[in-house]
Every structure is written in structure tokens, then in C-alpha cells.
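With one protein chain held back, the other chains of the complex are shown just where they sit.
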Amino acid sequence: MRRSNAFRFPTRALAAGLLLAGTALAGAQAQTAATIGMQLEPPHLDPTGGAAAAIDEVVYANVFEGLTRYRSDGSIAPALAENWDISDDGRSYTFHLHAGVTFHDGSALNAEDVKFSLDRARAEDSTNAQKALFAGIESVEVIDDTTVKVNLKSADGAFVTKMAWGDAVILAPETVEQAATAPVGSGPFKFDQWVRGDRVELVRNPDYWGNPVDLERATFKFISDPNAAFAAVMAGDIDAFPGYPAPETLAAFEADPRFDVVVGSTEGETILSTNNKADALSDVRVREAIAHAINRQEIIDGAMFGFGTPIGTHFAPHNPDYLDLTAQSNYDPERSKELLKAAGYDNGLKLTLKLPPPSYARRGGEIVAAQLRAVGIETEISNLEWAQWLEQVFRGKDFDLTIVSHTEPMDINIYARPGYYFQYDNPAFQDLMKTLDVEADPAKRSALLKQAQQMIADDYVNGYLFQLARTGVVNAKLKGLWQNSPTQANDLTGVHWE
Amino acid sequence: MLAFLTARLLTMIASLLVASLVIFVMLDLVPGDPASLMLGLNATPEALAALREQLGLDGPWPQRYLAWVTGLVQGDFGLSYTYRVPVSGLIAERLAISLPLALYALALTVLIAFPVGMIAAATRRSWSDVGIMGLTQLGIAMPNFWFAIQLQVLFALVLRWLPAGSFPGWQAGIVPGLTALTLPAIALALPQASILARVMRSSVLETLHQDYMRSARAKGLSAAGALVKHGLRNALIPVLTIIGLQFAFLLAGAIIIENVFYLSGLGNLIFKAISARDLIVVRSCVMVLVFAVIAVNTLVDLAYGLVDPRLRRR
Amino acid sequence: MSLLDFQSLSVRINQHSILSDIQFHIEPGEIFGLVGESGSGKSMTALAAMGLLPSGSSARGQILLNGQDLLALPEPQMRLQRGKSLGMIFQEPMTALNPVQTIGAQVAETLLVHGVSSKREALERAGDRLQRVGLPGDKAGLGRFPHELSGGQRQRVCIAMAIALRPKILIADEPTTALDVSTQAQILDLLKELAEDEGMALMLITHDLAVVAQMAVRVAVMHQGAIVEQGTVEQVFCEQRHAYTRRLFAASTHKPARVATAQSQAILTVEGLSHAYAKQLPHPLGPRAMLRAVDNVSFALRQGESLGLVGESGCGKSTLSRLVLGLERRQSGRLCLQDKVLEARQPMDRASRRGLQVVFQDPAGSFNPRHKVERIVAEPFHLLDQRPQDWRQQVKRALEAVGLNADDRFKYPHEFSGGQRQRIAIARALIIRPKVIVLDEAVSALDVSIRATILDLLADLQRDYGLAYLFISHDLSVVEAITDRVMVMRAGQIVEEGQTQAVMQNPQHPYTQALLQAVPRIPENLRPRPEAQT
Partner (left out) sequence: MAAARRNALPLSLMLGLALTGLFVLLALVSFFWTPYDVTKLDVAHRMQLPSALHWLGTDNIGRDILAMIMVGTRTSIAVALVAVTVGVGLGLPLGLLAASRHGSLLDEVVMRSNDLIFAFPSLVIAILITAVFGPSAFNAILAIGIFNIPVFARLSRGAALSLWQLDYLRFAQTAGKGAMRISIEHILPNILNVLIVQMTIQFSLGILAESGLSYIGLGVQPPTPSLGRMLADNRTLTALAPHLTLIPGMAIVLIVLGLNLLGDGLRDLTDPKLARQR
């Protein structure tokens, strides 16, 4: 390769070089194993004892199962519970479990295990990260071996959805202690080994109660550095990297027939979180000014290389109840300047912008800072590790602005918590959520949800940037991975080699 | 000799104790609560408190320090906050990669630097000397992660001669293991070899002007003969010091290189543990590294004795 | 045919002429002396014969070894001559041996390089040679490292190395200059004996006329890269045909004309001074071994008196000088300066320092290279509460008093020769008119001719300013020339003290006797004949 050429057309020339070199080796794969790349390593493997998305990304649907589960399209499907009845008042759910389900250690999974799991999650000393999911449960009754009845404090239309969360999976009391390090679940894969810092290996569970899976062995390999992720996929060390962290390199994979680039949606509303109690930011005009200063498309292009959907409120666009409110906070720097002037900040405003590690935040932050500067808002950027972010921003509320993706599904209710880190305190919204909690009628729920979306958009609580895209790179011959991620998971049940 | 060894051992223990205290106090200052990190954004205060207690994060610091040090002495490094497995096991697992990598890199360093430095010294002020010295300057000037990425792109992605990263584990065999470590070892070794070659050269040049070299010439040795027979061993003394420093650096300084080649070595463990505020892991890893440095320094001191009889007597 | 014949040898280094038209020859078995001051080119002459001239030098002429021109030999052949036909030893035995190799191996190497024996045999013969030079040649002796030996012993090893193959000629370049007198005498005896026993010629290079007188049969005097005079020792010493030779001889036996200025009043009194250093510890918890460098020394220096302190290296005289100067805290004993009493551990105050100044040995290390002479000479004014108004005048006068030019004060020290620098050092010591000047080996590093002028200067200054000198030296002849009284120091103690003349002529202590015995002297019969002095 001549140097001058390489310099003139670097992308094409190098991609071609990579491609030529790569074809020779493809196909030598053992076709019953797959290696899945993940950016973050789970701290442990107990989904009921930690919030880390990485835990679910390894074990959800593969090792552990709940009563219900998410499908790839975001809908809820039966899992351990074959079906369920809802009482007329909507306050009690009777789940009918599949018969003959066993844990990986051979013991049977029965209604006692379900009761144990739910009671454990809502107990006072529970370390469940999503304890709120279980707060509505009044009691759990074992009817017989395969039937369990859950009584709620009040009607909850979303209860079945809540039971599909990774935090609500069913464990056996005998093996709960080892869930963190050597999980024993009921899923189609058994835990094999965990080389910490490097990978988790799963093997096929031959005694699985449901449809048997194609893969005999699945390896989750943890690669945090985006460049290393690129190299690993390019070199064929990784068969699929669903949450691929370097969107800027996707062009190279798109050009390469060995790979498929998968772009799906996530539940991650990426927002410019705003401290509503901070001095200047308590003024809604300032928040509105910020909203109009933001050019969403530029952020999506610049930070995510075009992957992502603009949002105008805290709701996932793929949700049927989504309200497109982007026009309300359209890019309008002149309006922004006027608002700032009206709020008395025409001489400039200085804000802090604290950014956690992901590239959407770091790269997006630089762009947001540039856009805000254009309307006269100076930001002082500090890049934080997650630990510092949690300490300073999330718990300490010592920030003006931050960028973070809220990846929990259907989490608009966080706006009802006045103590939540962005400190939005609107009694009307809180009432709205209470109404929603007890409303089971889908049409009314939809209306309430839309009302909620409108309310926070009107208050310009946060800057709504974009729905995080799930960009993945997959070996072209590996099929069956989720395209979207309604919940954080790498469901391998349908994965197979072509 | 025995007295010398005891003395060295005592100094070493004293240094380690001071170092452990420094490490502990330093890490006690680190803000960030591992419990909240582990439970995430939506955790309730009760859950946090429960986890904090589980992890033993409460209690006055002298008590926790003592507990840690006594544990260290007994080989009990505690339980990782995040992984909830014994830290000693984690460190041992990582050392199985980091130690061979450091040794591999060190071997490359020495294998490159010795001949190169000698040739440069022997041909000083010639074009080969100027050329070699220029190359070593380049080797020192390159940021090593940048160099590592270039190596990775060229040899792993374009030429496909070597793996791009990852470590298959020693159970996969010595050859695949070493192959996997080759690129990282080169990336680590070349800058170090550049430094060592320069030290080697100047150290050899230094000996060229010693009186005993003139004595050797007066005996009838050729210039090259005198250099090999008398210069080299004397030149080794400063070189040994540098090699000791380099080993310590290679063991601890591979963090960035491990990142590039997605190796889960000790550096990687520390780096992730710091982000996760898994302080018990950080603490013990730093302690292990400090121990390695001090131990290597002690070994180098003893090695001086082998090279230089003047230091044997003490 | 001569053994070694220098025929119009000229050497240039980087276009500078170093040697010009050197012409002399050495006969087999002869001891030939080559005398000259530093920089005269005597070492270069030797290196030219060895083919070890520094890079960048070019030699013309011929050096014939048994009729074969060494300068014409290509390096590989020249290499075979070194060590085999020509042996050489150097001035500095402390660094001439490889510190990391046993002495046995280093001696045996001469044999091995020339392929004359197997390794085992070479070691055996090395043992013989070591025994020949007076060192044990058994296994333990062969296995010793240079650092385990004293300077004299190391020089013996160098000699063994050089004579291992019984070369026809041994070139000894200032072989004893770095050694104490008693060691010097032993080494010289050894060299003479070797030359006689082995029929080996010896080319002895030295600055010391007395050494040549004792050793050589014929001698050549070198000056500025040329031989000014040569002949038998008797001829050269007695006739002194060349003016330079005469100057050299005059300087080496020079005694300044002194006027007795000593008064009875003591100006500096030292009582029971002791000082011990901790030896290097075997390990941190080991017992602390102490080395008593100065052991209960007492003396008094009277106003206007010149008191000598002689001793060999390591006898404690440097420590004593540092204690007197207040550079090191006195562990025990008191010091009385004029009327002021300084008890043990009491630091020396500025007022006391005003009465006490010093001139050190090393002309290179005596001055801050970045300061001009004016600033250097004015430094002691720091001892006054205020620098005098006319301090520049005083500096000028001090420089003139020591024979320098007043304009020299704007120069840097490196622009001066060794002798001039010593004058600057004296000017600096004089500037605040102290009562006592400590002269710590003040003339030891100087060539004889310069040394003579400095001694004259010191005598003049003593007369003019009524100074008291504490004159510390290892060189008995210098002490004899300049002092009224002398103390002989050994192992931290003063073993003998008395009027200089009395001690020199009638030493009481056996150590003093041995010391005086060892000093090489030019025999009476080799003194210049009266008619030669014009």
C-alpha cells in the first residue's frame, strides 16, 4: 500500500485492507459457541442485589428467569408463569407456574421459591436495587406447588411488567448466597466460570424446561476501551458486540461483509439533566433557554455519529404512548438569548457540566457546551468517573448540568420524586403519577402518560436530547440477537449460527 | 553476608510498613461510596445502609488499618467489595498475566538494549551510533499507548500476524499464551529498550576512560578486547539499577497497554477497582506493587554484590 | 644497538605540538630517568612508545625497539609488543586495576593475551609473579580483589602485571607519586631490584630529582615537549649545562630566606582535641565501631611562628585541620584562639574566624568557578559586620601583595595557572589580616619551581605581617624549608614535636626516623660543582 494513497483515502483504503485480510480467517469458527462483547463487567451476577446493567446483560433470560419476561419488541411475555389471573379490583394476581421446572442444581422450582424471591426483594434489609418495584406488594401466598398469589396494596396496571424486570427473577433459598459469584438459576444456560476482569462463560443447560437453545457455550467478554472493542471485533475475537461503544467506527463494519451492524432502540432517554434547585436553573425561563440552545441533530451526529432519535420529553419514542414534543423545544438560539435576557442573564451565565464516562456524555458534553456558549452560557466541564458522578451529582446534587442516559424502562415516575437528583418538585405531577399507579385501563393510562410527558416538557425540567440507540456489531453469520433492548439484556435463547 | 541480608530484610519490612500506612491513609480519603455505586441510581437509603454494614465499611480507621495489615501478613487480603471474592485470588489470577508479561517485556528490553547499546558505544560518533541513538530517541519520545495502537492496527488488524489482544490463559498452552502477549510486550519493551540502550552506551563509554582500561591495553589487549573483558562488567552496575526500575515499571505501568490489548492484568484490576471504589482491592494491589518494587530493589542491591566485589564485604 | 631508541620523535595532537624532536636511547638492563615538570611531555613520550597515544594525535620520527620501528607497526602487531616486550605501569594505582576482577586473573591475563599458557598455568605463573613483587601468590592471594589492597600493594600488582612476561623494558610513569614516602621507598627498591635481577631496562618517569638520583644511571631532562639535556646522572646533576636544569635543581632544593618572627605569646592553643568517626556499619543494628582520627592532640602555635604538621595519608592531619578551622564540630577538647576559649561542641563564632584563615591544596577546587577573582578574594569580608568602604582597594592591594596584577580581579579562576591560583588563595586568606593561616598541603600540588616561589611568598608575608602558620604537609622537605617547629603525626597522635632543625637532624621517635630515612635525597656527590653555578 503506497503511503500517498493511504493518506488520501484512509478510510476506504484501510477498510479494504482490513477486509482482505479478514476474509481468509472467517468461517474457521466453532459454530456452537459465541463470544459476546460487553463494555462493562458486572460487579457480581446477582440481578436481585445490584443495579448494574451488566448483570442483567449476562444473566437475564440466559441464567435467571422471572415470572414474566420482556420480548425483543418491548412487549411482555409469560416466562416461568405460564399464565396469570387478575382479580377484578386489580389488587391480586394469581400466577400459574410451568410444571417441571428445575434449577441448574437439579432442585425443583416451585411456588415457595417465588414467594421467597418476592419476599426477599421487598424485605426491610433487602439490597434489591429496584426495591420500588415490590413496594406495592402486600403479601405473597403459596396456593399450591405451581400456583402463587400476589396481593397488592392498590391496583397496579404495570405489575406484570414489573415482574419482567431482571430484579424480579426467581432464585432458590438454598443457592441465593452464591448468586453473586456462581449463580444457580432456571434458564437455558448454566453458569460455568468467571475469569474476573475478563469474561463469564455459560454452558447450555441440557435439562432446560423450555425450547432448547442452539448454542452450546456462550462467553461474555468484557472490553471497556472503545478502541480495544474495535480491535477485538475487527480481529474476530468477538462474535457480537451489542452495546458497541465506538459508533464512529461503525462505517468500517458496514463496509465489511463479515459483519452486520445492528441499530436498535433502547430505553435510554439521554437527557441534559438540570438541577432544578440550582440558583439560575430554578427559573423556568433559563431552562427553556437551554432547551432552545440545543441542536439535537448536531449532538446525535457529533457524539453518536448519527445513531439516536431526538426526543422532546422523557419517554421512549418506540413506545406507543410517546408524544413527539421536539418542536416545543426546537433549536432556536435567538429565542434562547431572549429568554436569558428576560431572566436577567443577558450578561452571561456560568454553569457546571459534570459528565460521566460514556462517550454519549463526554462527546455530547463538549458539543452541548459549545452550543450553550453560542447563546452566552459558559459551562465548566468536569469529566467524572461513575463513582464521583454518583457521589457528587446523584447523591450530593452538587451540579448544574449533567448528561446521562436513563436506561430503566418506563421511568417517567422519577419526576414524581422531589428528592431525586434533578430535584423537580411539582405536586401536580406527583398526583398524576399516583393516579397512574392505580389506573389499570389502558386507554386512560395512555392519556395519563401523555399528560405527564407534556407536563415535564412544559416545565423544561431537563434538556431532552435523544433516545440512545443500541448500536451493535455482529458477525454476519450469527443470528437471533435482540435488535432493540427494551430491558438491558443479551437474550441468547434464540441465537444461532447460520 | 547474613548480617547484610537481615539488615536488608529489616529495612524492607520497615519500608513496607510505612508504605502500607501511607496507602491506607491515602485511600481512606478517596470520596465515593462503594455501596451506592453497587446499588445504582434508584437504591433506597436502607438498602445502602444494609450493604455498607455487610461490607464492613464502618468503624474507626486505626481499627480497620490494623485488621487490614494483620490480614496482609497472614495472606488474607480481604474480600473484594464488588466481586465479593478473596482479593488474594484476584491478584494471583492477574499476576498470572502481568508477571509473565512484565518478564517477557523485560527480556525483550534486555535482548534489544544490550547489543544495541554495545554497538553504539563501540562505534561511537560513527553513523551507526548516530542512527541508533536517533532511533532510541524516537523510542523514548513515543507515547506508548499510541505506539501500541499503531502496532495493533498494523500487525493484528491489517497483517493479521498476531492476535489483537486478549489472553487465552496458560491452560491453552505456552505458545498461544506467549503469542498473545507478544504485541503488548513489544509495545512495553521498545521504549524501555531505548532507555536501557542509552544507559548501556553511556555506561560503556564511561568505562572506556577508566585507568584500568589503559592498563588492559598496556597488557596487549585490543581496544575491543579490553571493552568486552573489562568494560562490560563494570558498565553493568548502572545498567542493573535501571533494569530493576524498569521491571517495577513494567509490572505496574502496563495499565494503559493492558487497556489497548484488552488484557486483564493487574493494572486493569487496579484501574477498574479505582473506578468502582473497590478500595480493598486497590489498597492490596498497590501494596503488592510497592512490595514488588522494594523487593526488586533489594534483589538489585544483592545483584550488585555479584557484579561488584567491593560491595560484597558488608 | 640500543634496546629502545627514540629518533626525532615529534607528536602533535589536534595541530598542537606536544613533543618535538625527542631523541634518546635506552640500553638493555639500564635504568633511565626521564625528568620534568607537569606538562613537559614525559608521559606522552612513554605513551608514544606504547602505541597508546590519545586519539587525534599523530607521531613522526621513529621509536626503535631492537631496531624495529614501533611507530610503523600496524595496531595488531603493536598489540603483540605491549605487555610482551614493553611493560608499563602508571601513576595512579588506585584506579589502574579493574575493580571487579581478582588480581590473579588480571596478572594472568597478560600471559593469556599473548597466548603463552593455559588458564591454569597462567594463574600459577601469576602467583609466581605476585610473589616476586612481594605479595602472596597462593590461591587466596590470587583471589583477592583490588579494593582489598593498599595503594602500595596495588602498585605491586600493576608491576606484576607489567613484568609477567619479563618484558625487555618496563616503563614506569610516576610510579610512586601517589604513594606515601615509606611506600615509595619500597616500590623504588622493588623496581631497582627487578631491573637488576631480570636484566630488564627501566624507563623511570618522574618529577622528583631525588628519585632519579637514587635510581637512574642516565637521565634526560624534559621541558616544554623537548629534551633540554641528557647524560649520565653524574653529568647532568653535577654539570647542569642547560639553564632550565639549573632552575629545576635550584627550585627543588630551594629554601626561602626566613626571618624569625616567632614571639613567645601563644595565639592558637589546642588542648586534648579528639575526634572519632563512625565506621561503616555492618548492619543497622550492629555495634557502632569508631575510628579515632584525632586522638588527644594538644599543641600551641605562637604569634608569628611557623609550625609544621607532617604525617602520611590517613594519619589524621586533615581531620585536625578541619577541627582547628571549625569546619567540623569538636567532639572533645578545647580550642583557644587569641584569648577566646572554645569548648568542645561549641561552634566557632565569626569573631574567632576572623583571626583564622586557610589555604587549601587543590588549585582547581579552591574557587567557585563562576565567581570573578574580586568576589572570591573579598569573601572573607563576610566575617566583618560590614564590608569596608574601600574593599575594592583592599582586594587590589591583597592581589598586589601576593604578586598578582590588580587587574586580575576581573578574571575568572580558570584563566590562571596553578601557581597563580595559589596566590589568589593566599590573597583571599590575607584580606582580613588574620593572625593565623592554616596552610593545608598548600604547595603539594605545585611543580617544584612554582612551589619555590610560593614558599618565598609565604616567607615574605610572614615577615611583613607577623603571621603565624600552621603548615600541614606530607612532604618533609617542604616542612623543613618553611617551619620553625614541627609535629609528626601518626594514627591520630602527635608522636614527636620539636624545633624543625632538631627533629630533622636528630629524630627521637622511631617513626620519625623511619620517615626521614625513606625520603629520597640527592646525594652530596651529585650536587652541582661550584664552577657549574654561574
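By written order: A, B and C. Residues from 1 in each chain.
In the analysis below, contacts are C-beta pairs under 8 Å (C-beta built on N, C-alpha and C of every residue); 3 or more make two chains touch, one makes a residue touch a chain.
The structure displayed is predicted, hence computed values, not measured ones.
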Left-out chain, listing which of the shown chains it touches: A, B, C
Candidate in contact with the missing chain, chosen from C:Leu325, C:Leu342, C:Ala406 or C:Ala491: C:Leu325
From C:Glu234, C:Glu379 or C:Asp456, residue that would touch the chain that is not displayed: C:Glu379
Candidate in contact with the missing chain, chosen from A:Asn227, A:Asn475 or A:Thr493: A:Asn227
Contacting the left-out chain in the complete assembly, out of C:His147, C:Arg166 or C:Arg353: C:Arg353
Candidates A:Pro47, A:Gly136, A:Gly365 or A:Gly463 - the one touching the absent chain: A:Gly365
Contact footprint on subunit C, counting only the chain that is left out: 322, 325-327, 350, 353, 356-358, 360-362, 365-370, 376, 379-380, 382-383, 428
Missing-partner contacts on subunit A, residue numbers: 6-8, 10-11, 14-15, 18, 226-227, 230, 234, 246, 248-249, 251-252, 298, 301-303, 357, 362-363, 365-367, 369-370, 373, 381-385, 387-388
Contacts of subunit B with the absent chain, listed as residue ranges: 15, 18-19, 22, 26-27, 29-32, 137-138, 140-146, 149-150, 153, 157-158, 205-206, 209, 248-249, 251-253, 255-256, 259, 267, 270-271, 274-275, 282, 285-286, 289-290, 293-294, 297
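Criterion: only the chains that are shown with their structure count from here on.
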Chain contact graph, described as a line, ring, star, complete graph or other shape: line
Pair of chains with maximal C-beta contact number: A-B
Chain located farthest away, centre of subunit C as origin (C-alpha): A
Distance from subunit C to subunit B - Cα centre to Cα centre, in angstrom: 50
Rounded Å distance, subunit A centre to subunit B centre (Cα mean): 39
Subunit A and subunit C, separation of their C-alpha mean positions in angstrom: 86
Where subunit B touches two or more other chains, by residue: none
Interface residues, subunit B side, partner subunit C - complex: 3-4, 6-7, 10-11, 210-212, 214-222, 225, 229-230, 233-234, 307-310, 314
Subunit A-touching residues of subunit B, taken from the complex the two chains share: 31-34, 36-44, 46-47, 50-51, 54, 82-85, 90, 93-94, 149, 152-153, 156-160, 163-167, 169, 259-262, 264, 268-269, 272, 274-277
Complex interface listing, subunit A residues touching subunit B: 14, 17-18, 21-22, 24-25, 41, 43-44, 50-52, 124-132, 180-181, 195-198, 221-225, 227-229, 231-232, 234-235, 237, 357, 385-388, 390-391, 394-395, 406, 408, 414
